Structure formats: C-alpha cells, structure tokens
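Only one protein chain is missing; all other protein chains are in place.
Chains: A and B, in written order; residue numbering restarts at 1 for each.
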Amino acid sequence: MTVIFYISAALAVVAAILTITRANAVHSLLYFICSLLATAVMFFVLGAPFVAALVVIINAGAIMVLFVFVVMMLNLGPQTAERERTWLRPRTWIGPVLISALLIVELVYALVYSRAGDTVGKAVEPAAVGVALFGPYLLAVELASMLLLAGLLGAYHLGRGVLKFRGGR
Amino acid sequence: MTAIVPVPVGLTVAALLFCIGLIGVLVRRNIIVILLSIEMMFNACGLAFVFAGSYWLQPDGQVMYFFILTVAAAEVSVGLSLVLQMYRQFGSLDVNTINRMRG
Partner (left out) sequence: MLSLLWLVPALPLAGFLILVLGGKRLSHQAVSVVAVGSTGFSAIVAILVGATHFRFAPGGGAYSQTLWQWMRVGDFAPSVTLSLDALSLTMMLVVTIVGFLIHVYSTAFMAADEGYGRFFAYMNLFVASMLILVLADDLLFLYLGWEGVGLCSYLLIGFWYKDRDNVRAALKAFWVTRAGDTALAIGVFLLFTSFGTLRIHAILENVAGYPVGAPLCNVAAALLLAGAVAKSAQLPLQVWLPDAMAGPTPVSALIHAATMVTAGVYLIGRMHALFLKAPTALFIVAVIGATTLLLAAFSAVTQHDIKRILAYSTISQIGYMFLALGVGAWAAAIYHFVTHAFFKSALFLGAGVVIQALGGEHDIFRMGGLRRRLPVAFWAFMFAALTLAAVPPLTLTFNSKDLILNQVWLSGRSGAVLWALAAAGSLLTALYTFRMAFVVFLGPEQTRPMDKPPLWMLVPFAVLSLLGAVIGVPELLNALTGVKGFYYYLDSAMSGPVHEFDASVTEWVFQGIYVAISAIGIALAYVFYEHALAYVRSVTATRVGSLLHRLLFAGWGFDWLYRHLIAVPYVRVARLNRGDVVDLLYVAVAHVSRGINMLLSLTVNGNVRWYAAGVAAGAVVVLGLVVLL
C-alpha cells in the first residue's frame, strides 16, 4: 500500500510540473486532471475513501469540466499556443523558481526537524466524517451552502453581457 | 490495508505541489492557467489536511477538505465568469493587459 502512495505521489508531482509548462491550455487542463486523479488515489490509500470520491466527482468532475467549458467557449486552441510559447522564455522562470525553491527548502527543513512519526495505518470511515459534518460542523455546512449560493448568483451576474464600467478611468 | 507513510514525506509532497502551483501563478500569463495553478494550490492544501487527519485518526481533516473544496468551487465559478468579462472587455486573456489600477 505504501508503494502505491509513493507512485501516485510521484505521478501527481510530474503531472503538476507538466501542467504549468504546457503552452496549449487544453493540455494543461488534462494534465491537471491527471494530477487530481493521482491525488484521489493518494487519499484512498491513506484511508479516506470519502474524500477520494469527492475529488473525483467534484474537483475533477465539476470544477475541471467548468474550466473545459470556458476554454472551449473562448476557443483557445493551437492558435494561441504559439503566442503562449513566446511568453514562456526560460528567462521568465528564474525569479519564481527561486522564490519557490526557497519556500520548499524552508518547509522541508521545518518538516524534517519536526521529528514526527509515521501515519498509523488505519482508515477513517465515511460514517465518522458524516457524523462530524452533522455534528460539530453543522453551522459551517450551512454557511458553505450560502457561499455556494453567493457564488452561483455572482457567476450568473458577471457572466451576462458586457458590463458597463461606472466611473474609473 | 492503509498505507503507513512517514509524516515528513507526506507533507513534503503537499509542499511540492503547492510550490509548483506557486510557480505556475507567477510565470504564466494566460489567466486560465493562472486559475488552474491556484486550483493546484488548493488541492495541495487539501492533501496536507487529509494527511494530517489520517495521522491523528480524526475526521476533521476530511471535513476541512470538504470545505476547501466548497470554497474552491465557488471561487472557480465566480473567477471564470470574471474571465469571461475580461475577455469581452479587453479582447485578450493576457493578464498584463488588465493593469489599469496603477500609480
């Protein structure tokens, strides 16, 4: 089981790197879906089947599909890929890679010196998650539903025709 | 049946994914890809939470992932509709064109 975790971890990281380096937007999307699926496997292996399912259904199945819809609507394809390649000169990677490398070093340093142990190796049943959601986190669940409502309304309003700017330059 | 993973390794994976997402946000000029990289960062945070939940054997980690997901969904829907507006107003998906709020 542990081996599967490592394999899917490696897969997730590789897919992530490929996501950010592709010029074609659709390719980026597909590689990210790959990364998400690898993450789902990691969750399943860690004994969290409920969230594993959630990743596949919602994250990969709804959010990514939304991305794909928008990309298709905007007709992003091979034509824009050329322009993207001109934006992705090696010179532009230096700064961000530096910042992220520093960040990674700090995080790994903190983690390695934390002297924490291993995971226990038991699963947390979906039933327990459900009890938690309807128990202590009930209020948060309700708030989450309101948040989704707000998101719905916002998306509806902002997605209409061309909005007129009022004031500003 | 479940894997036994050392905690630093698992959290390092999450950190790696987070930093790769960060690089994506800082490097890419296509707004869609930037939003995608942000999704990646969300995902990495969720992984860290779930990992911690399985270490402590508490459902709270998964509950946190549930909420992270909800927030990500709401954010993506609003964000993408803003992207649509941007495409209609400015005619381009280049993030460098929306730099009017300066000075």
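Keep this in mind: contacts are C-beta pairs under 8 Å (C-beta built on N, C-alpha and C of every residue); 3 or more make two chains touch, one makes a residue touch a chain.
Just so it is clear, the model here is predicted, and its values are computed rather than measured.
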Subject >> Residue among A:82, A:106 or A:142 touching the omitted chain >> reply: A:106
Original post:
Of B:26, B:57 or B:82, which sits in contact with the chain we cannot see?
Top reply: B:26
**OP:** Just the residue numbers, please: which parts of chain B touch the chain that's not shown?
**Re:** 22, 25-26, 29, 34, 95-96, 98-103
Original post:
For chain A, which residues reach the chain that was dropped from this view?
Top reply: 95-96, 99-100, 102-103, 106-107, 109-110
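Criterion: only the chains that are shown with their structure count from here on.
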Subject >> Intercentroid distance (Cα basis), chain B paired with chain A, Å >> reply: 5
Subject >> Complex interface listing, chain B residues touching chain A >> reply: 1-8, 10-13, 15-17, 19-24, 26-30, 32-33, 35-37, 39-40, 43, 46-47, 50-51, 53-55, 57-63, 65-67, 69-78, 80-85, 87-89, 93, 100
Subject >> chain A - residues contacting chain B, complex >> reply: 1-2, 4-5, 9, 12-13, 16-17, 19-20, 25, 28-29, 32, 35-36, 39, 42-43, 45-48, 50-51, 54-55, 58-59, 62-63, 66-67, 70-71, 73-74, 76, 80, 84, 87-88, 92-93, 95-97, 99-101, 103-104, 107-108, 111-112, 114, 116-124, 128-129, 131-133, 137, 140, 144, 147-148, 150-152, 154-159, 161-163, 168-169
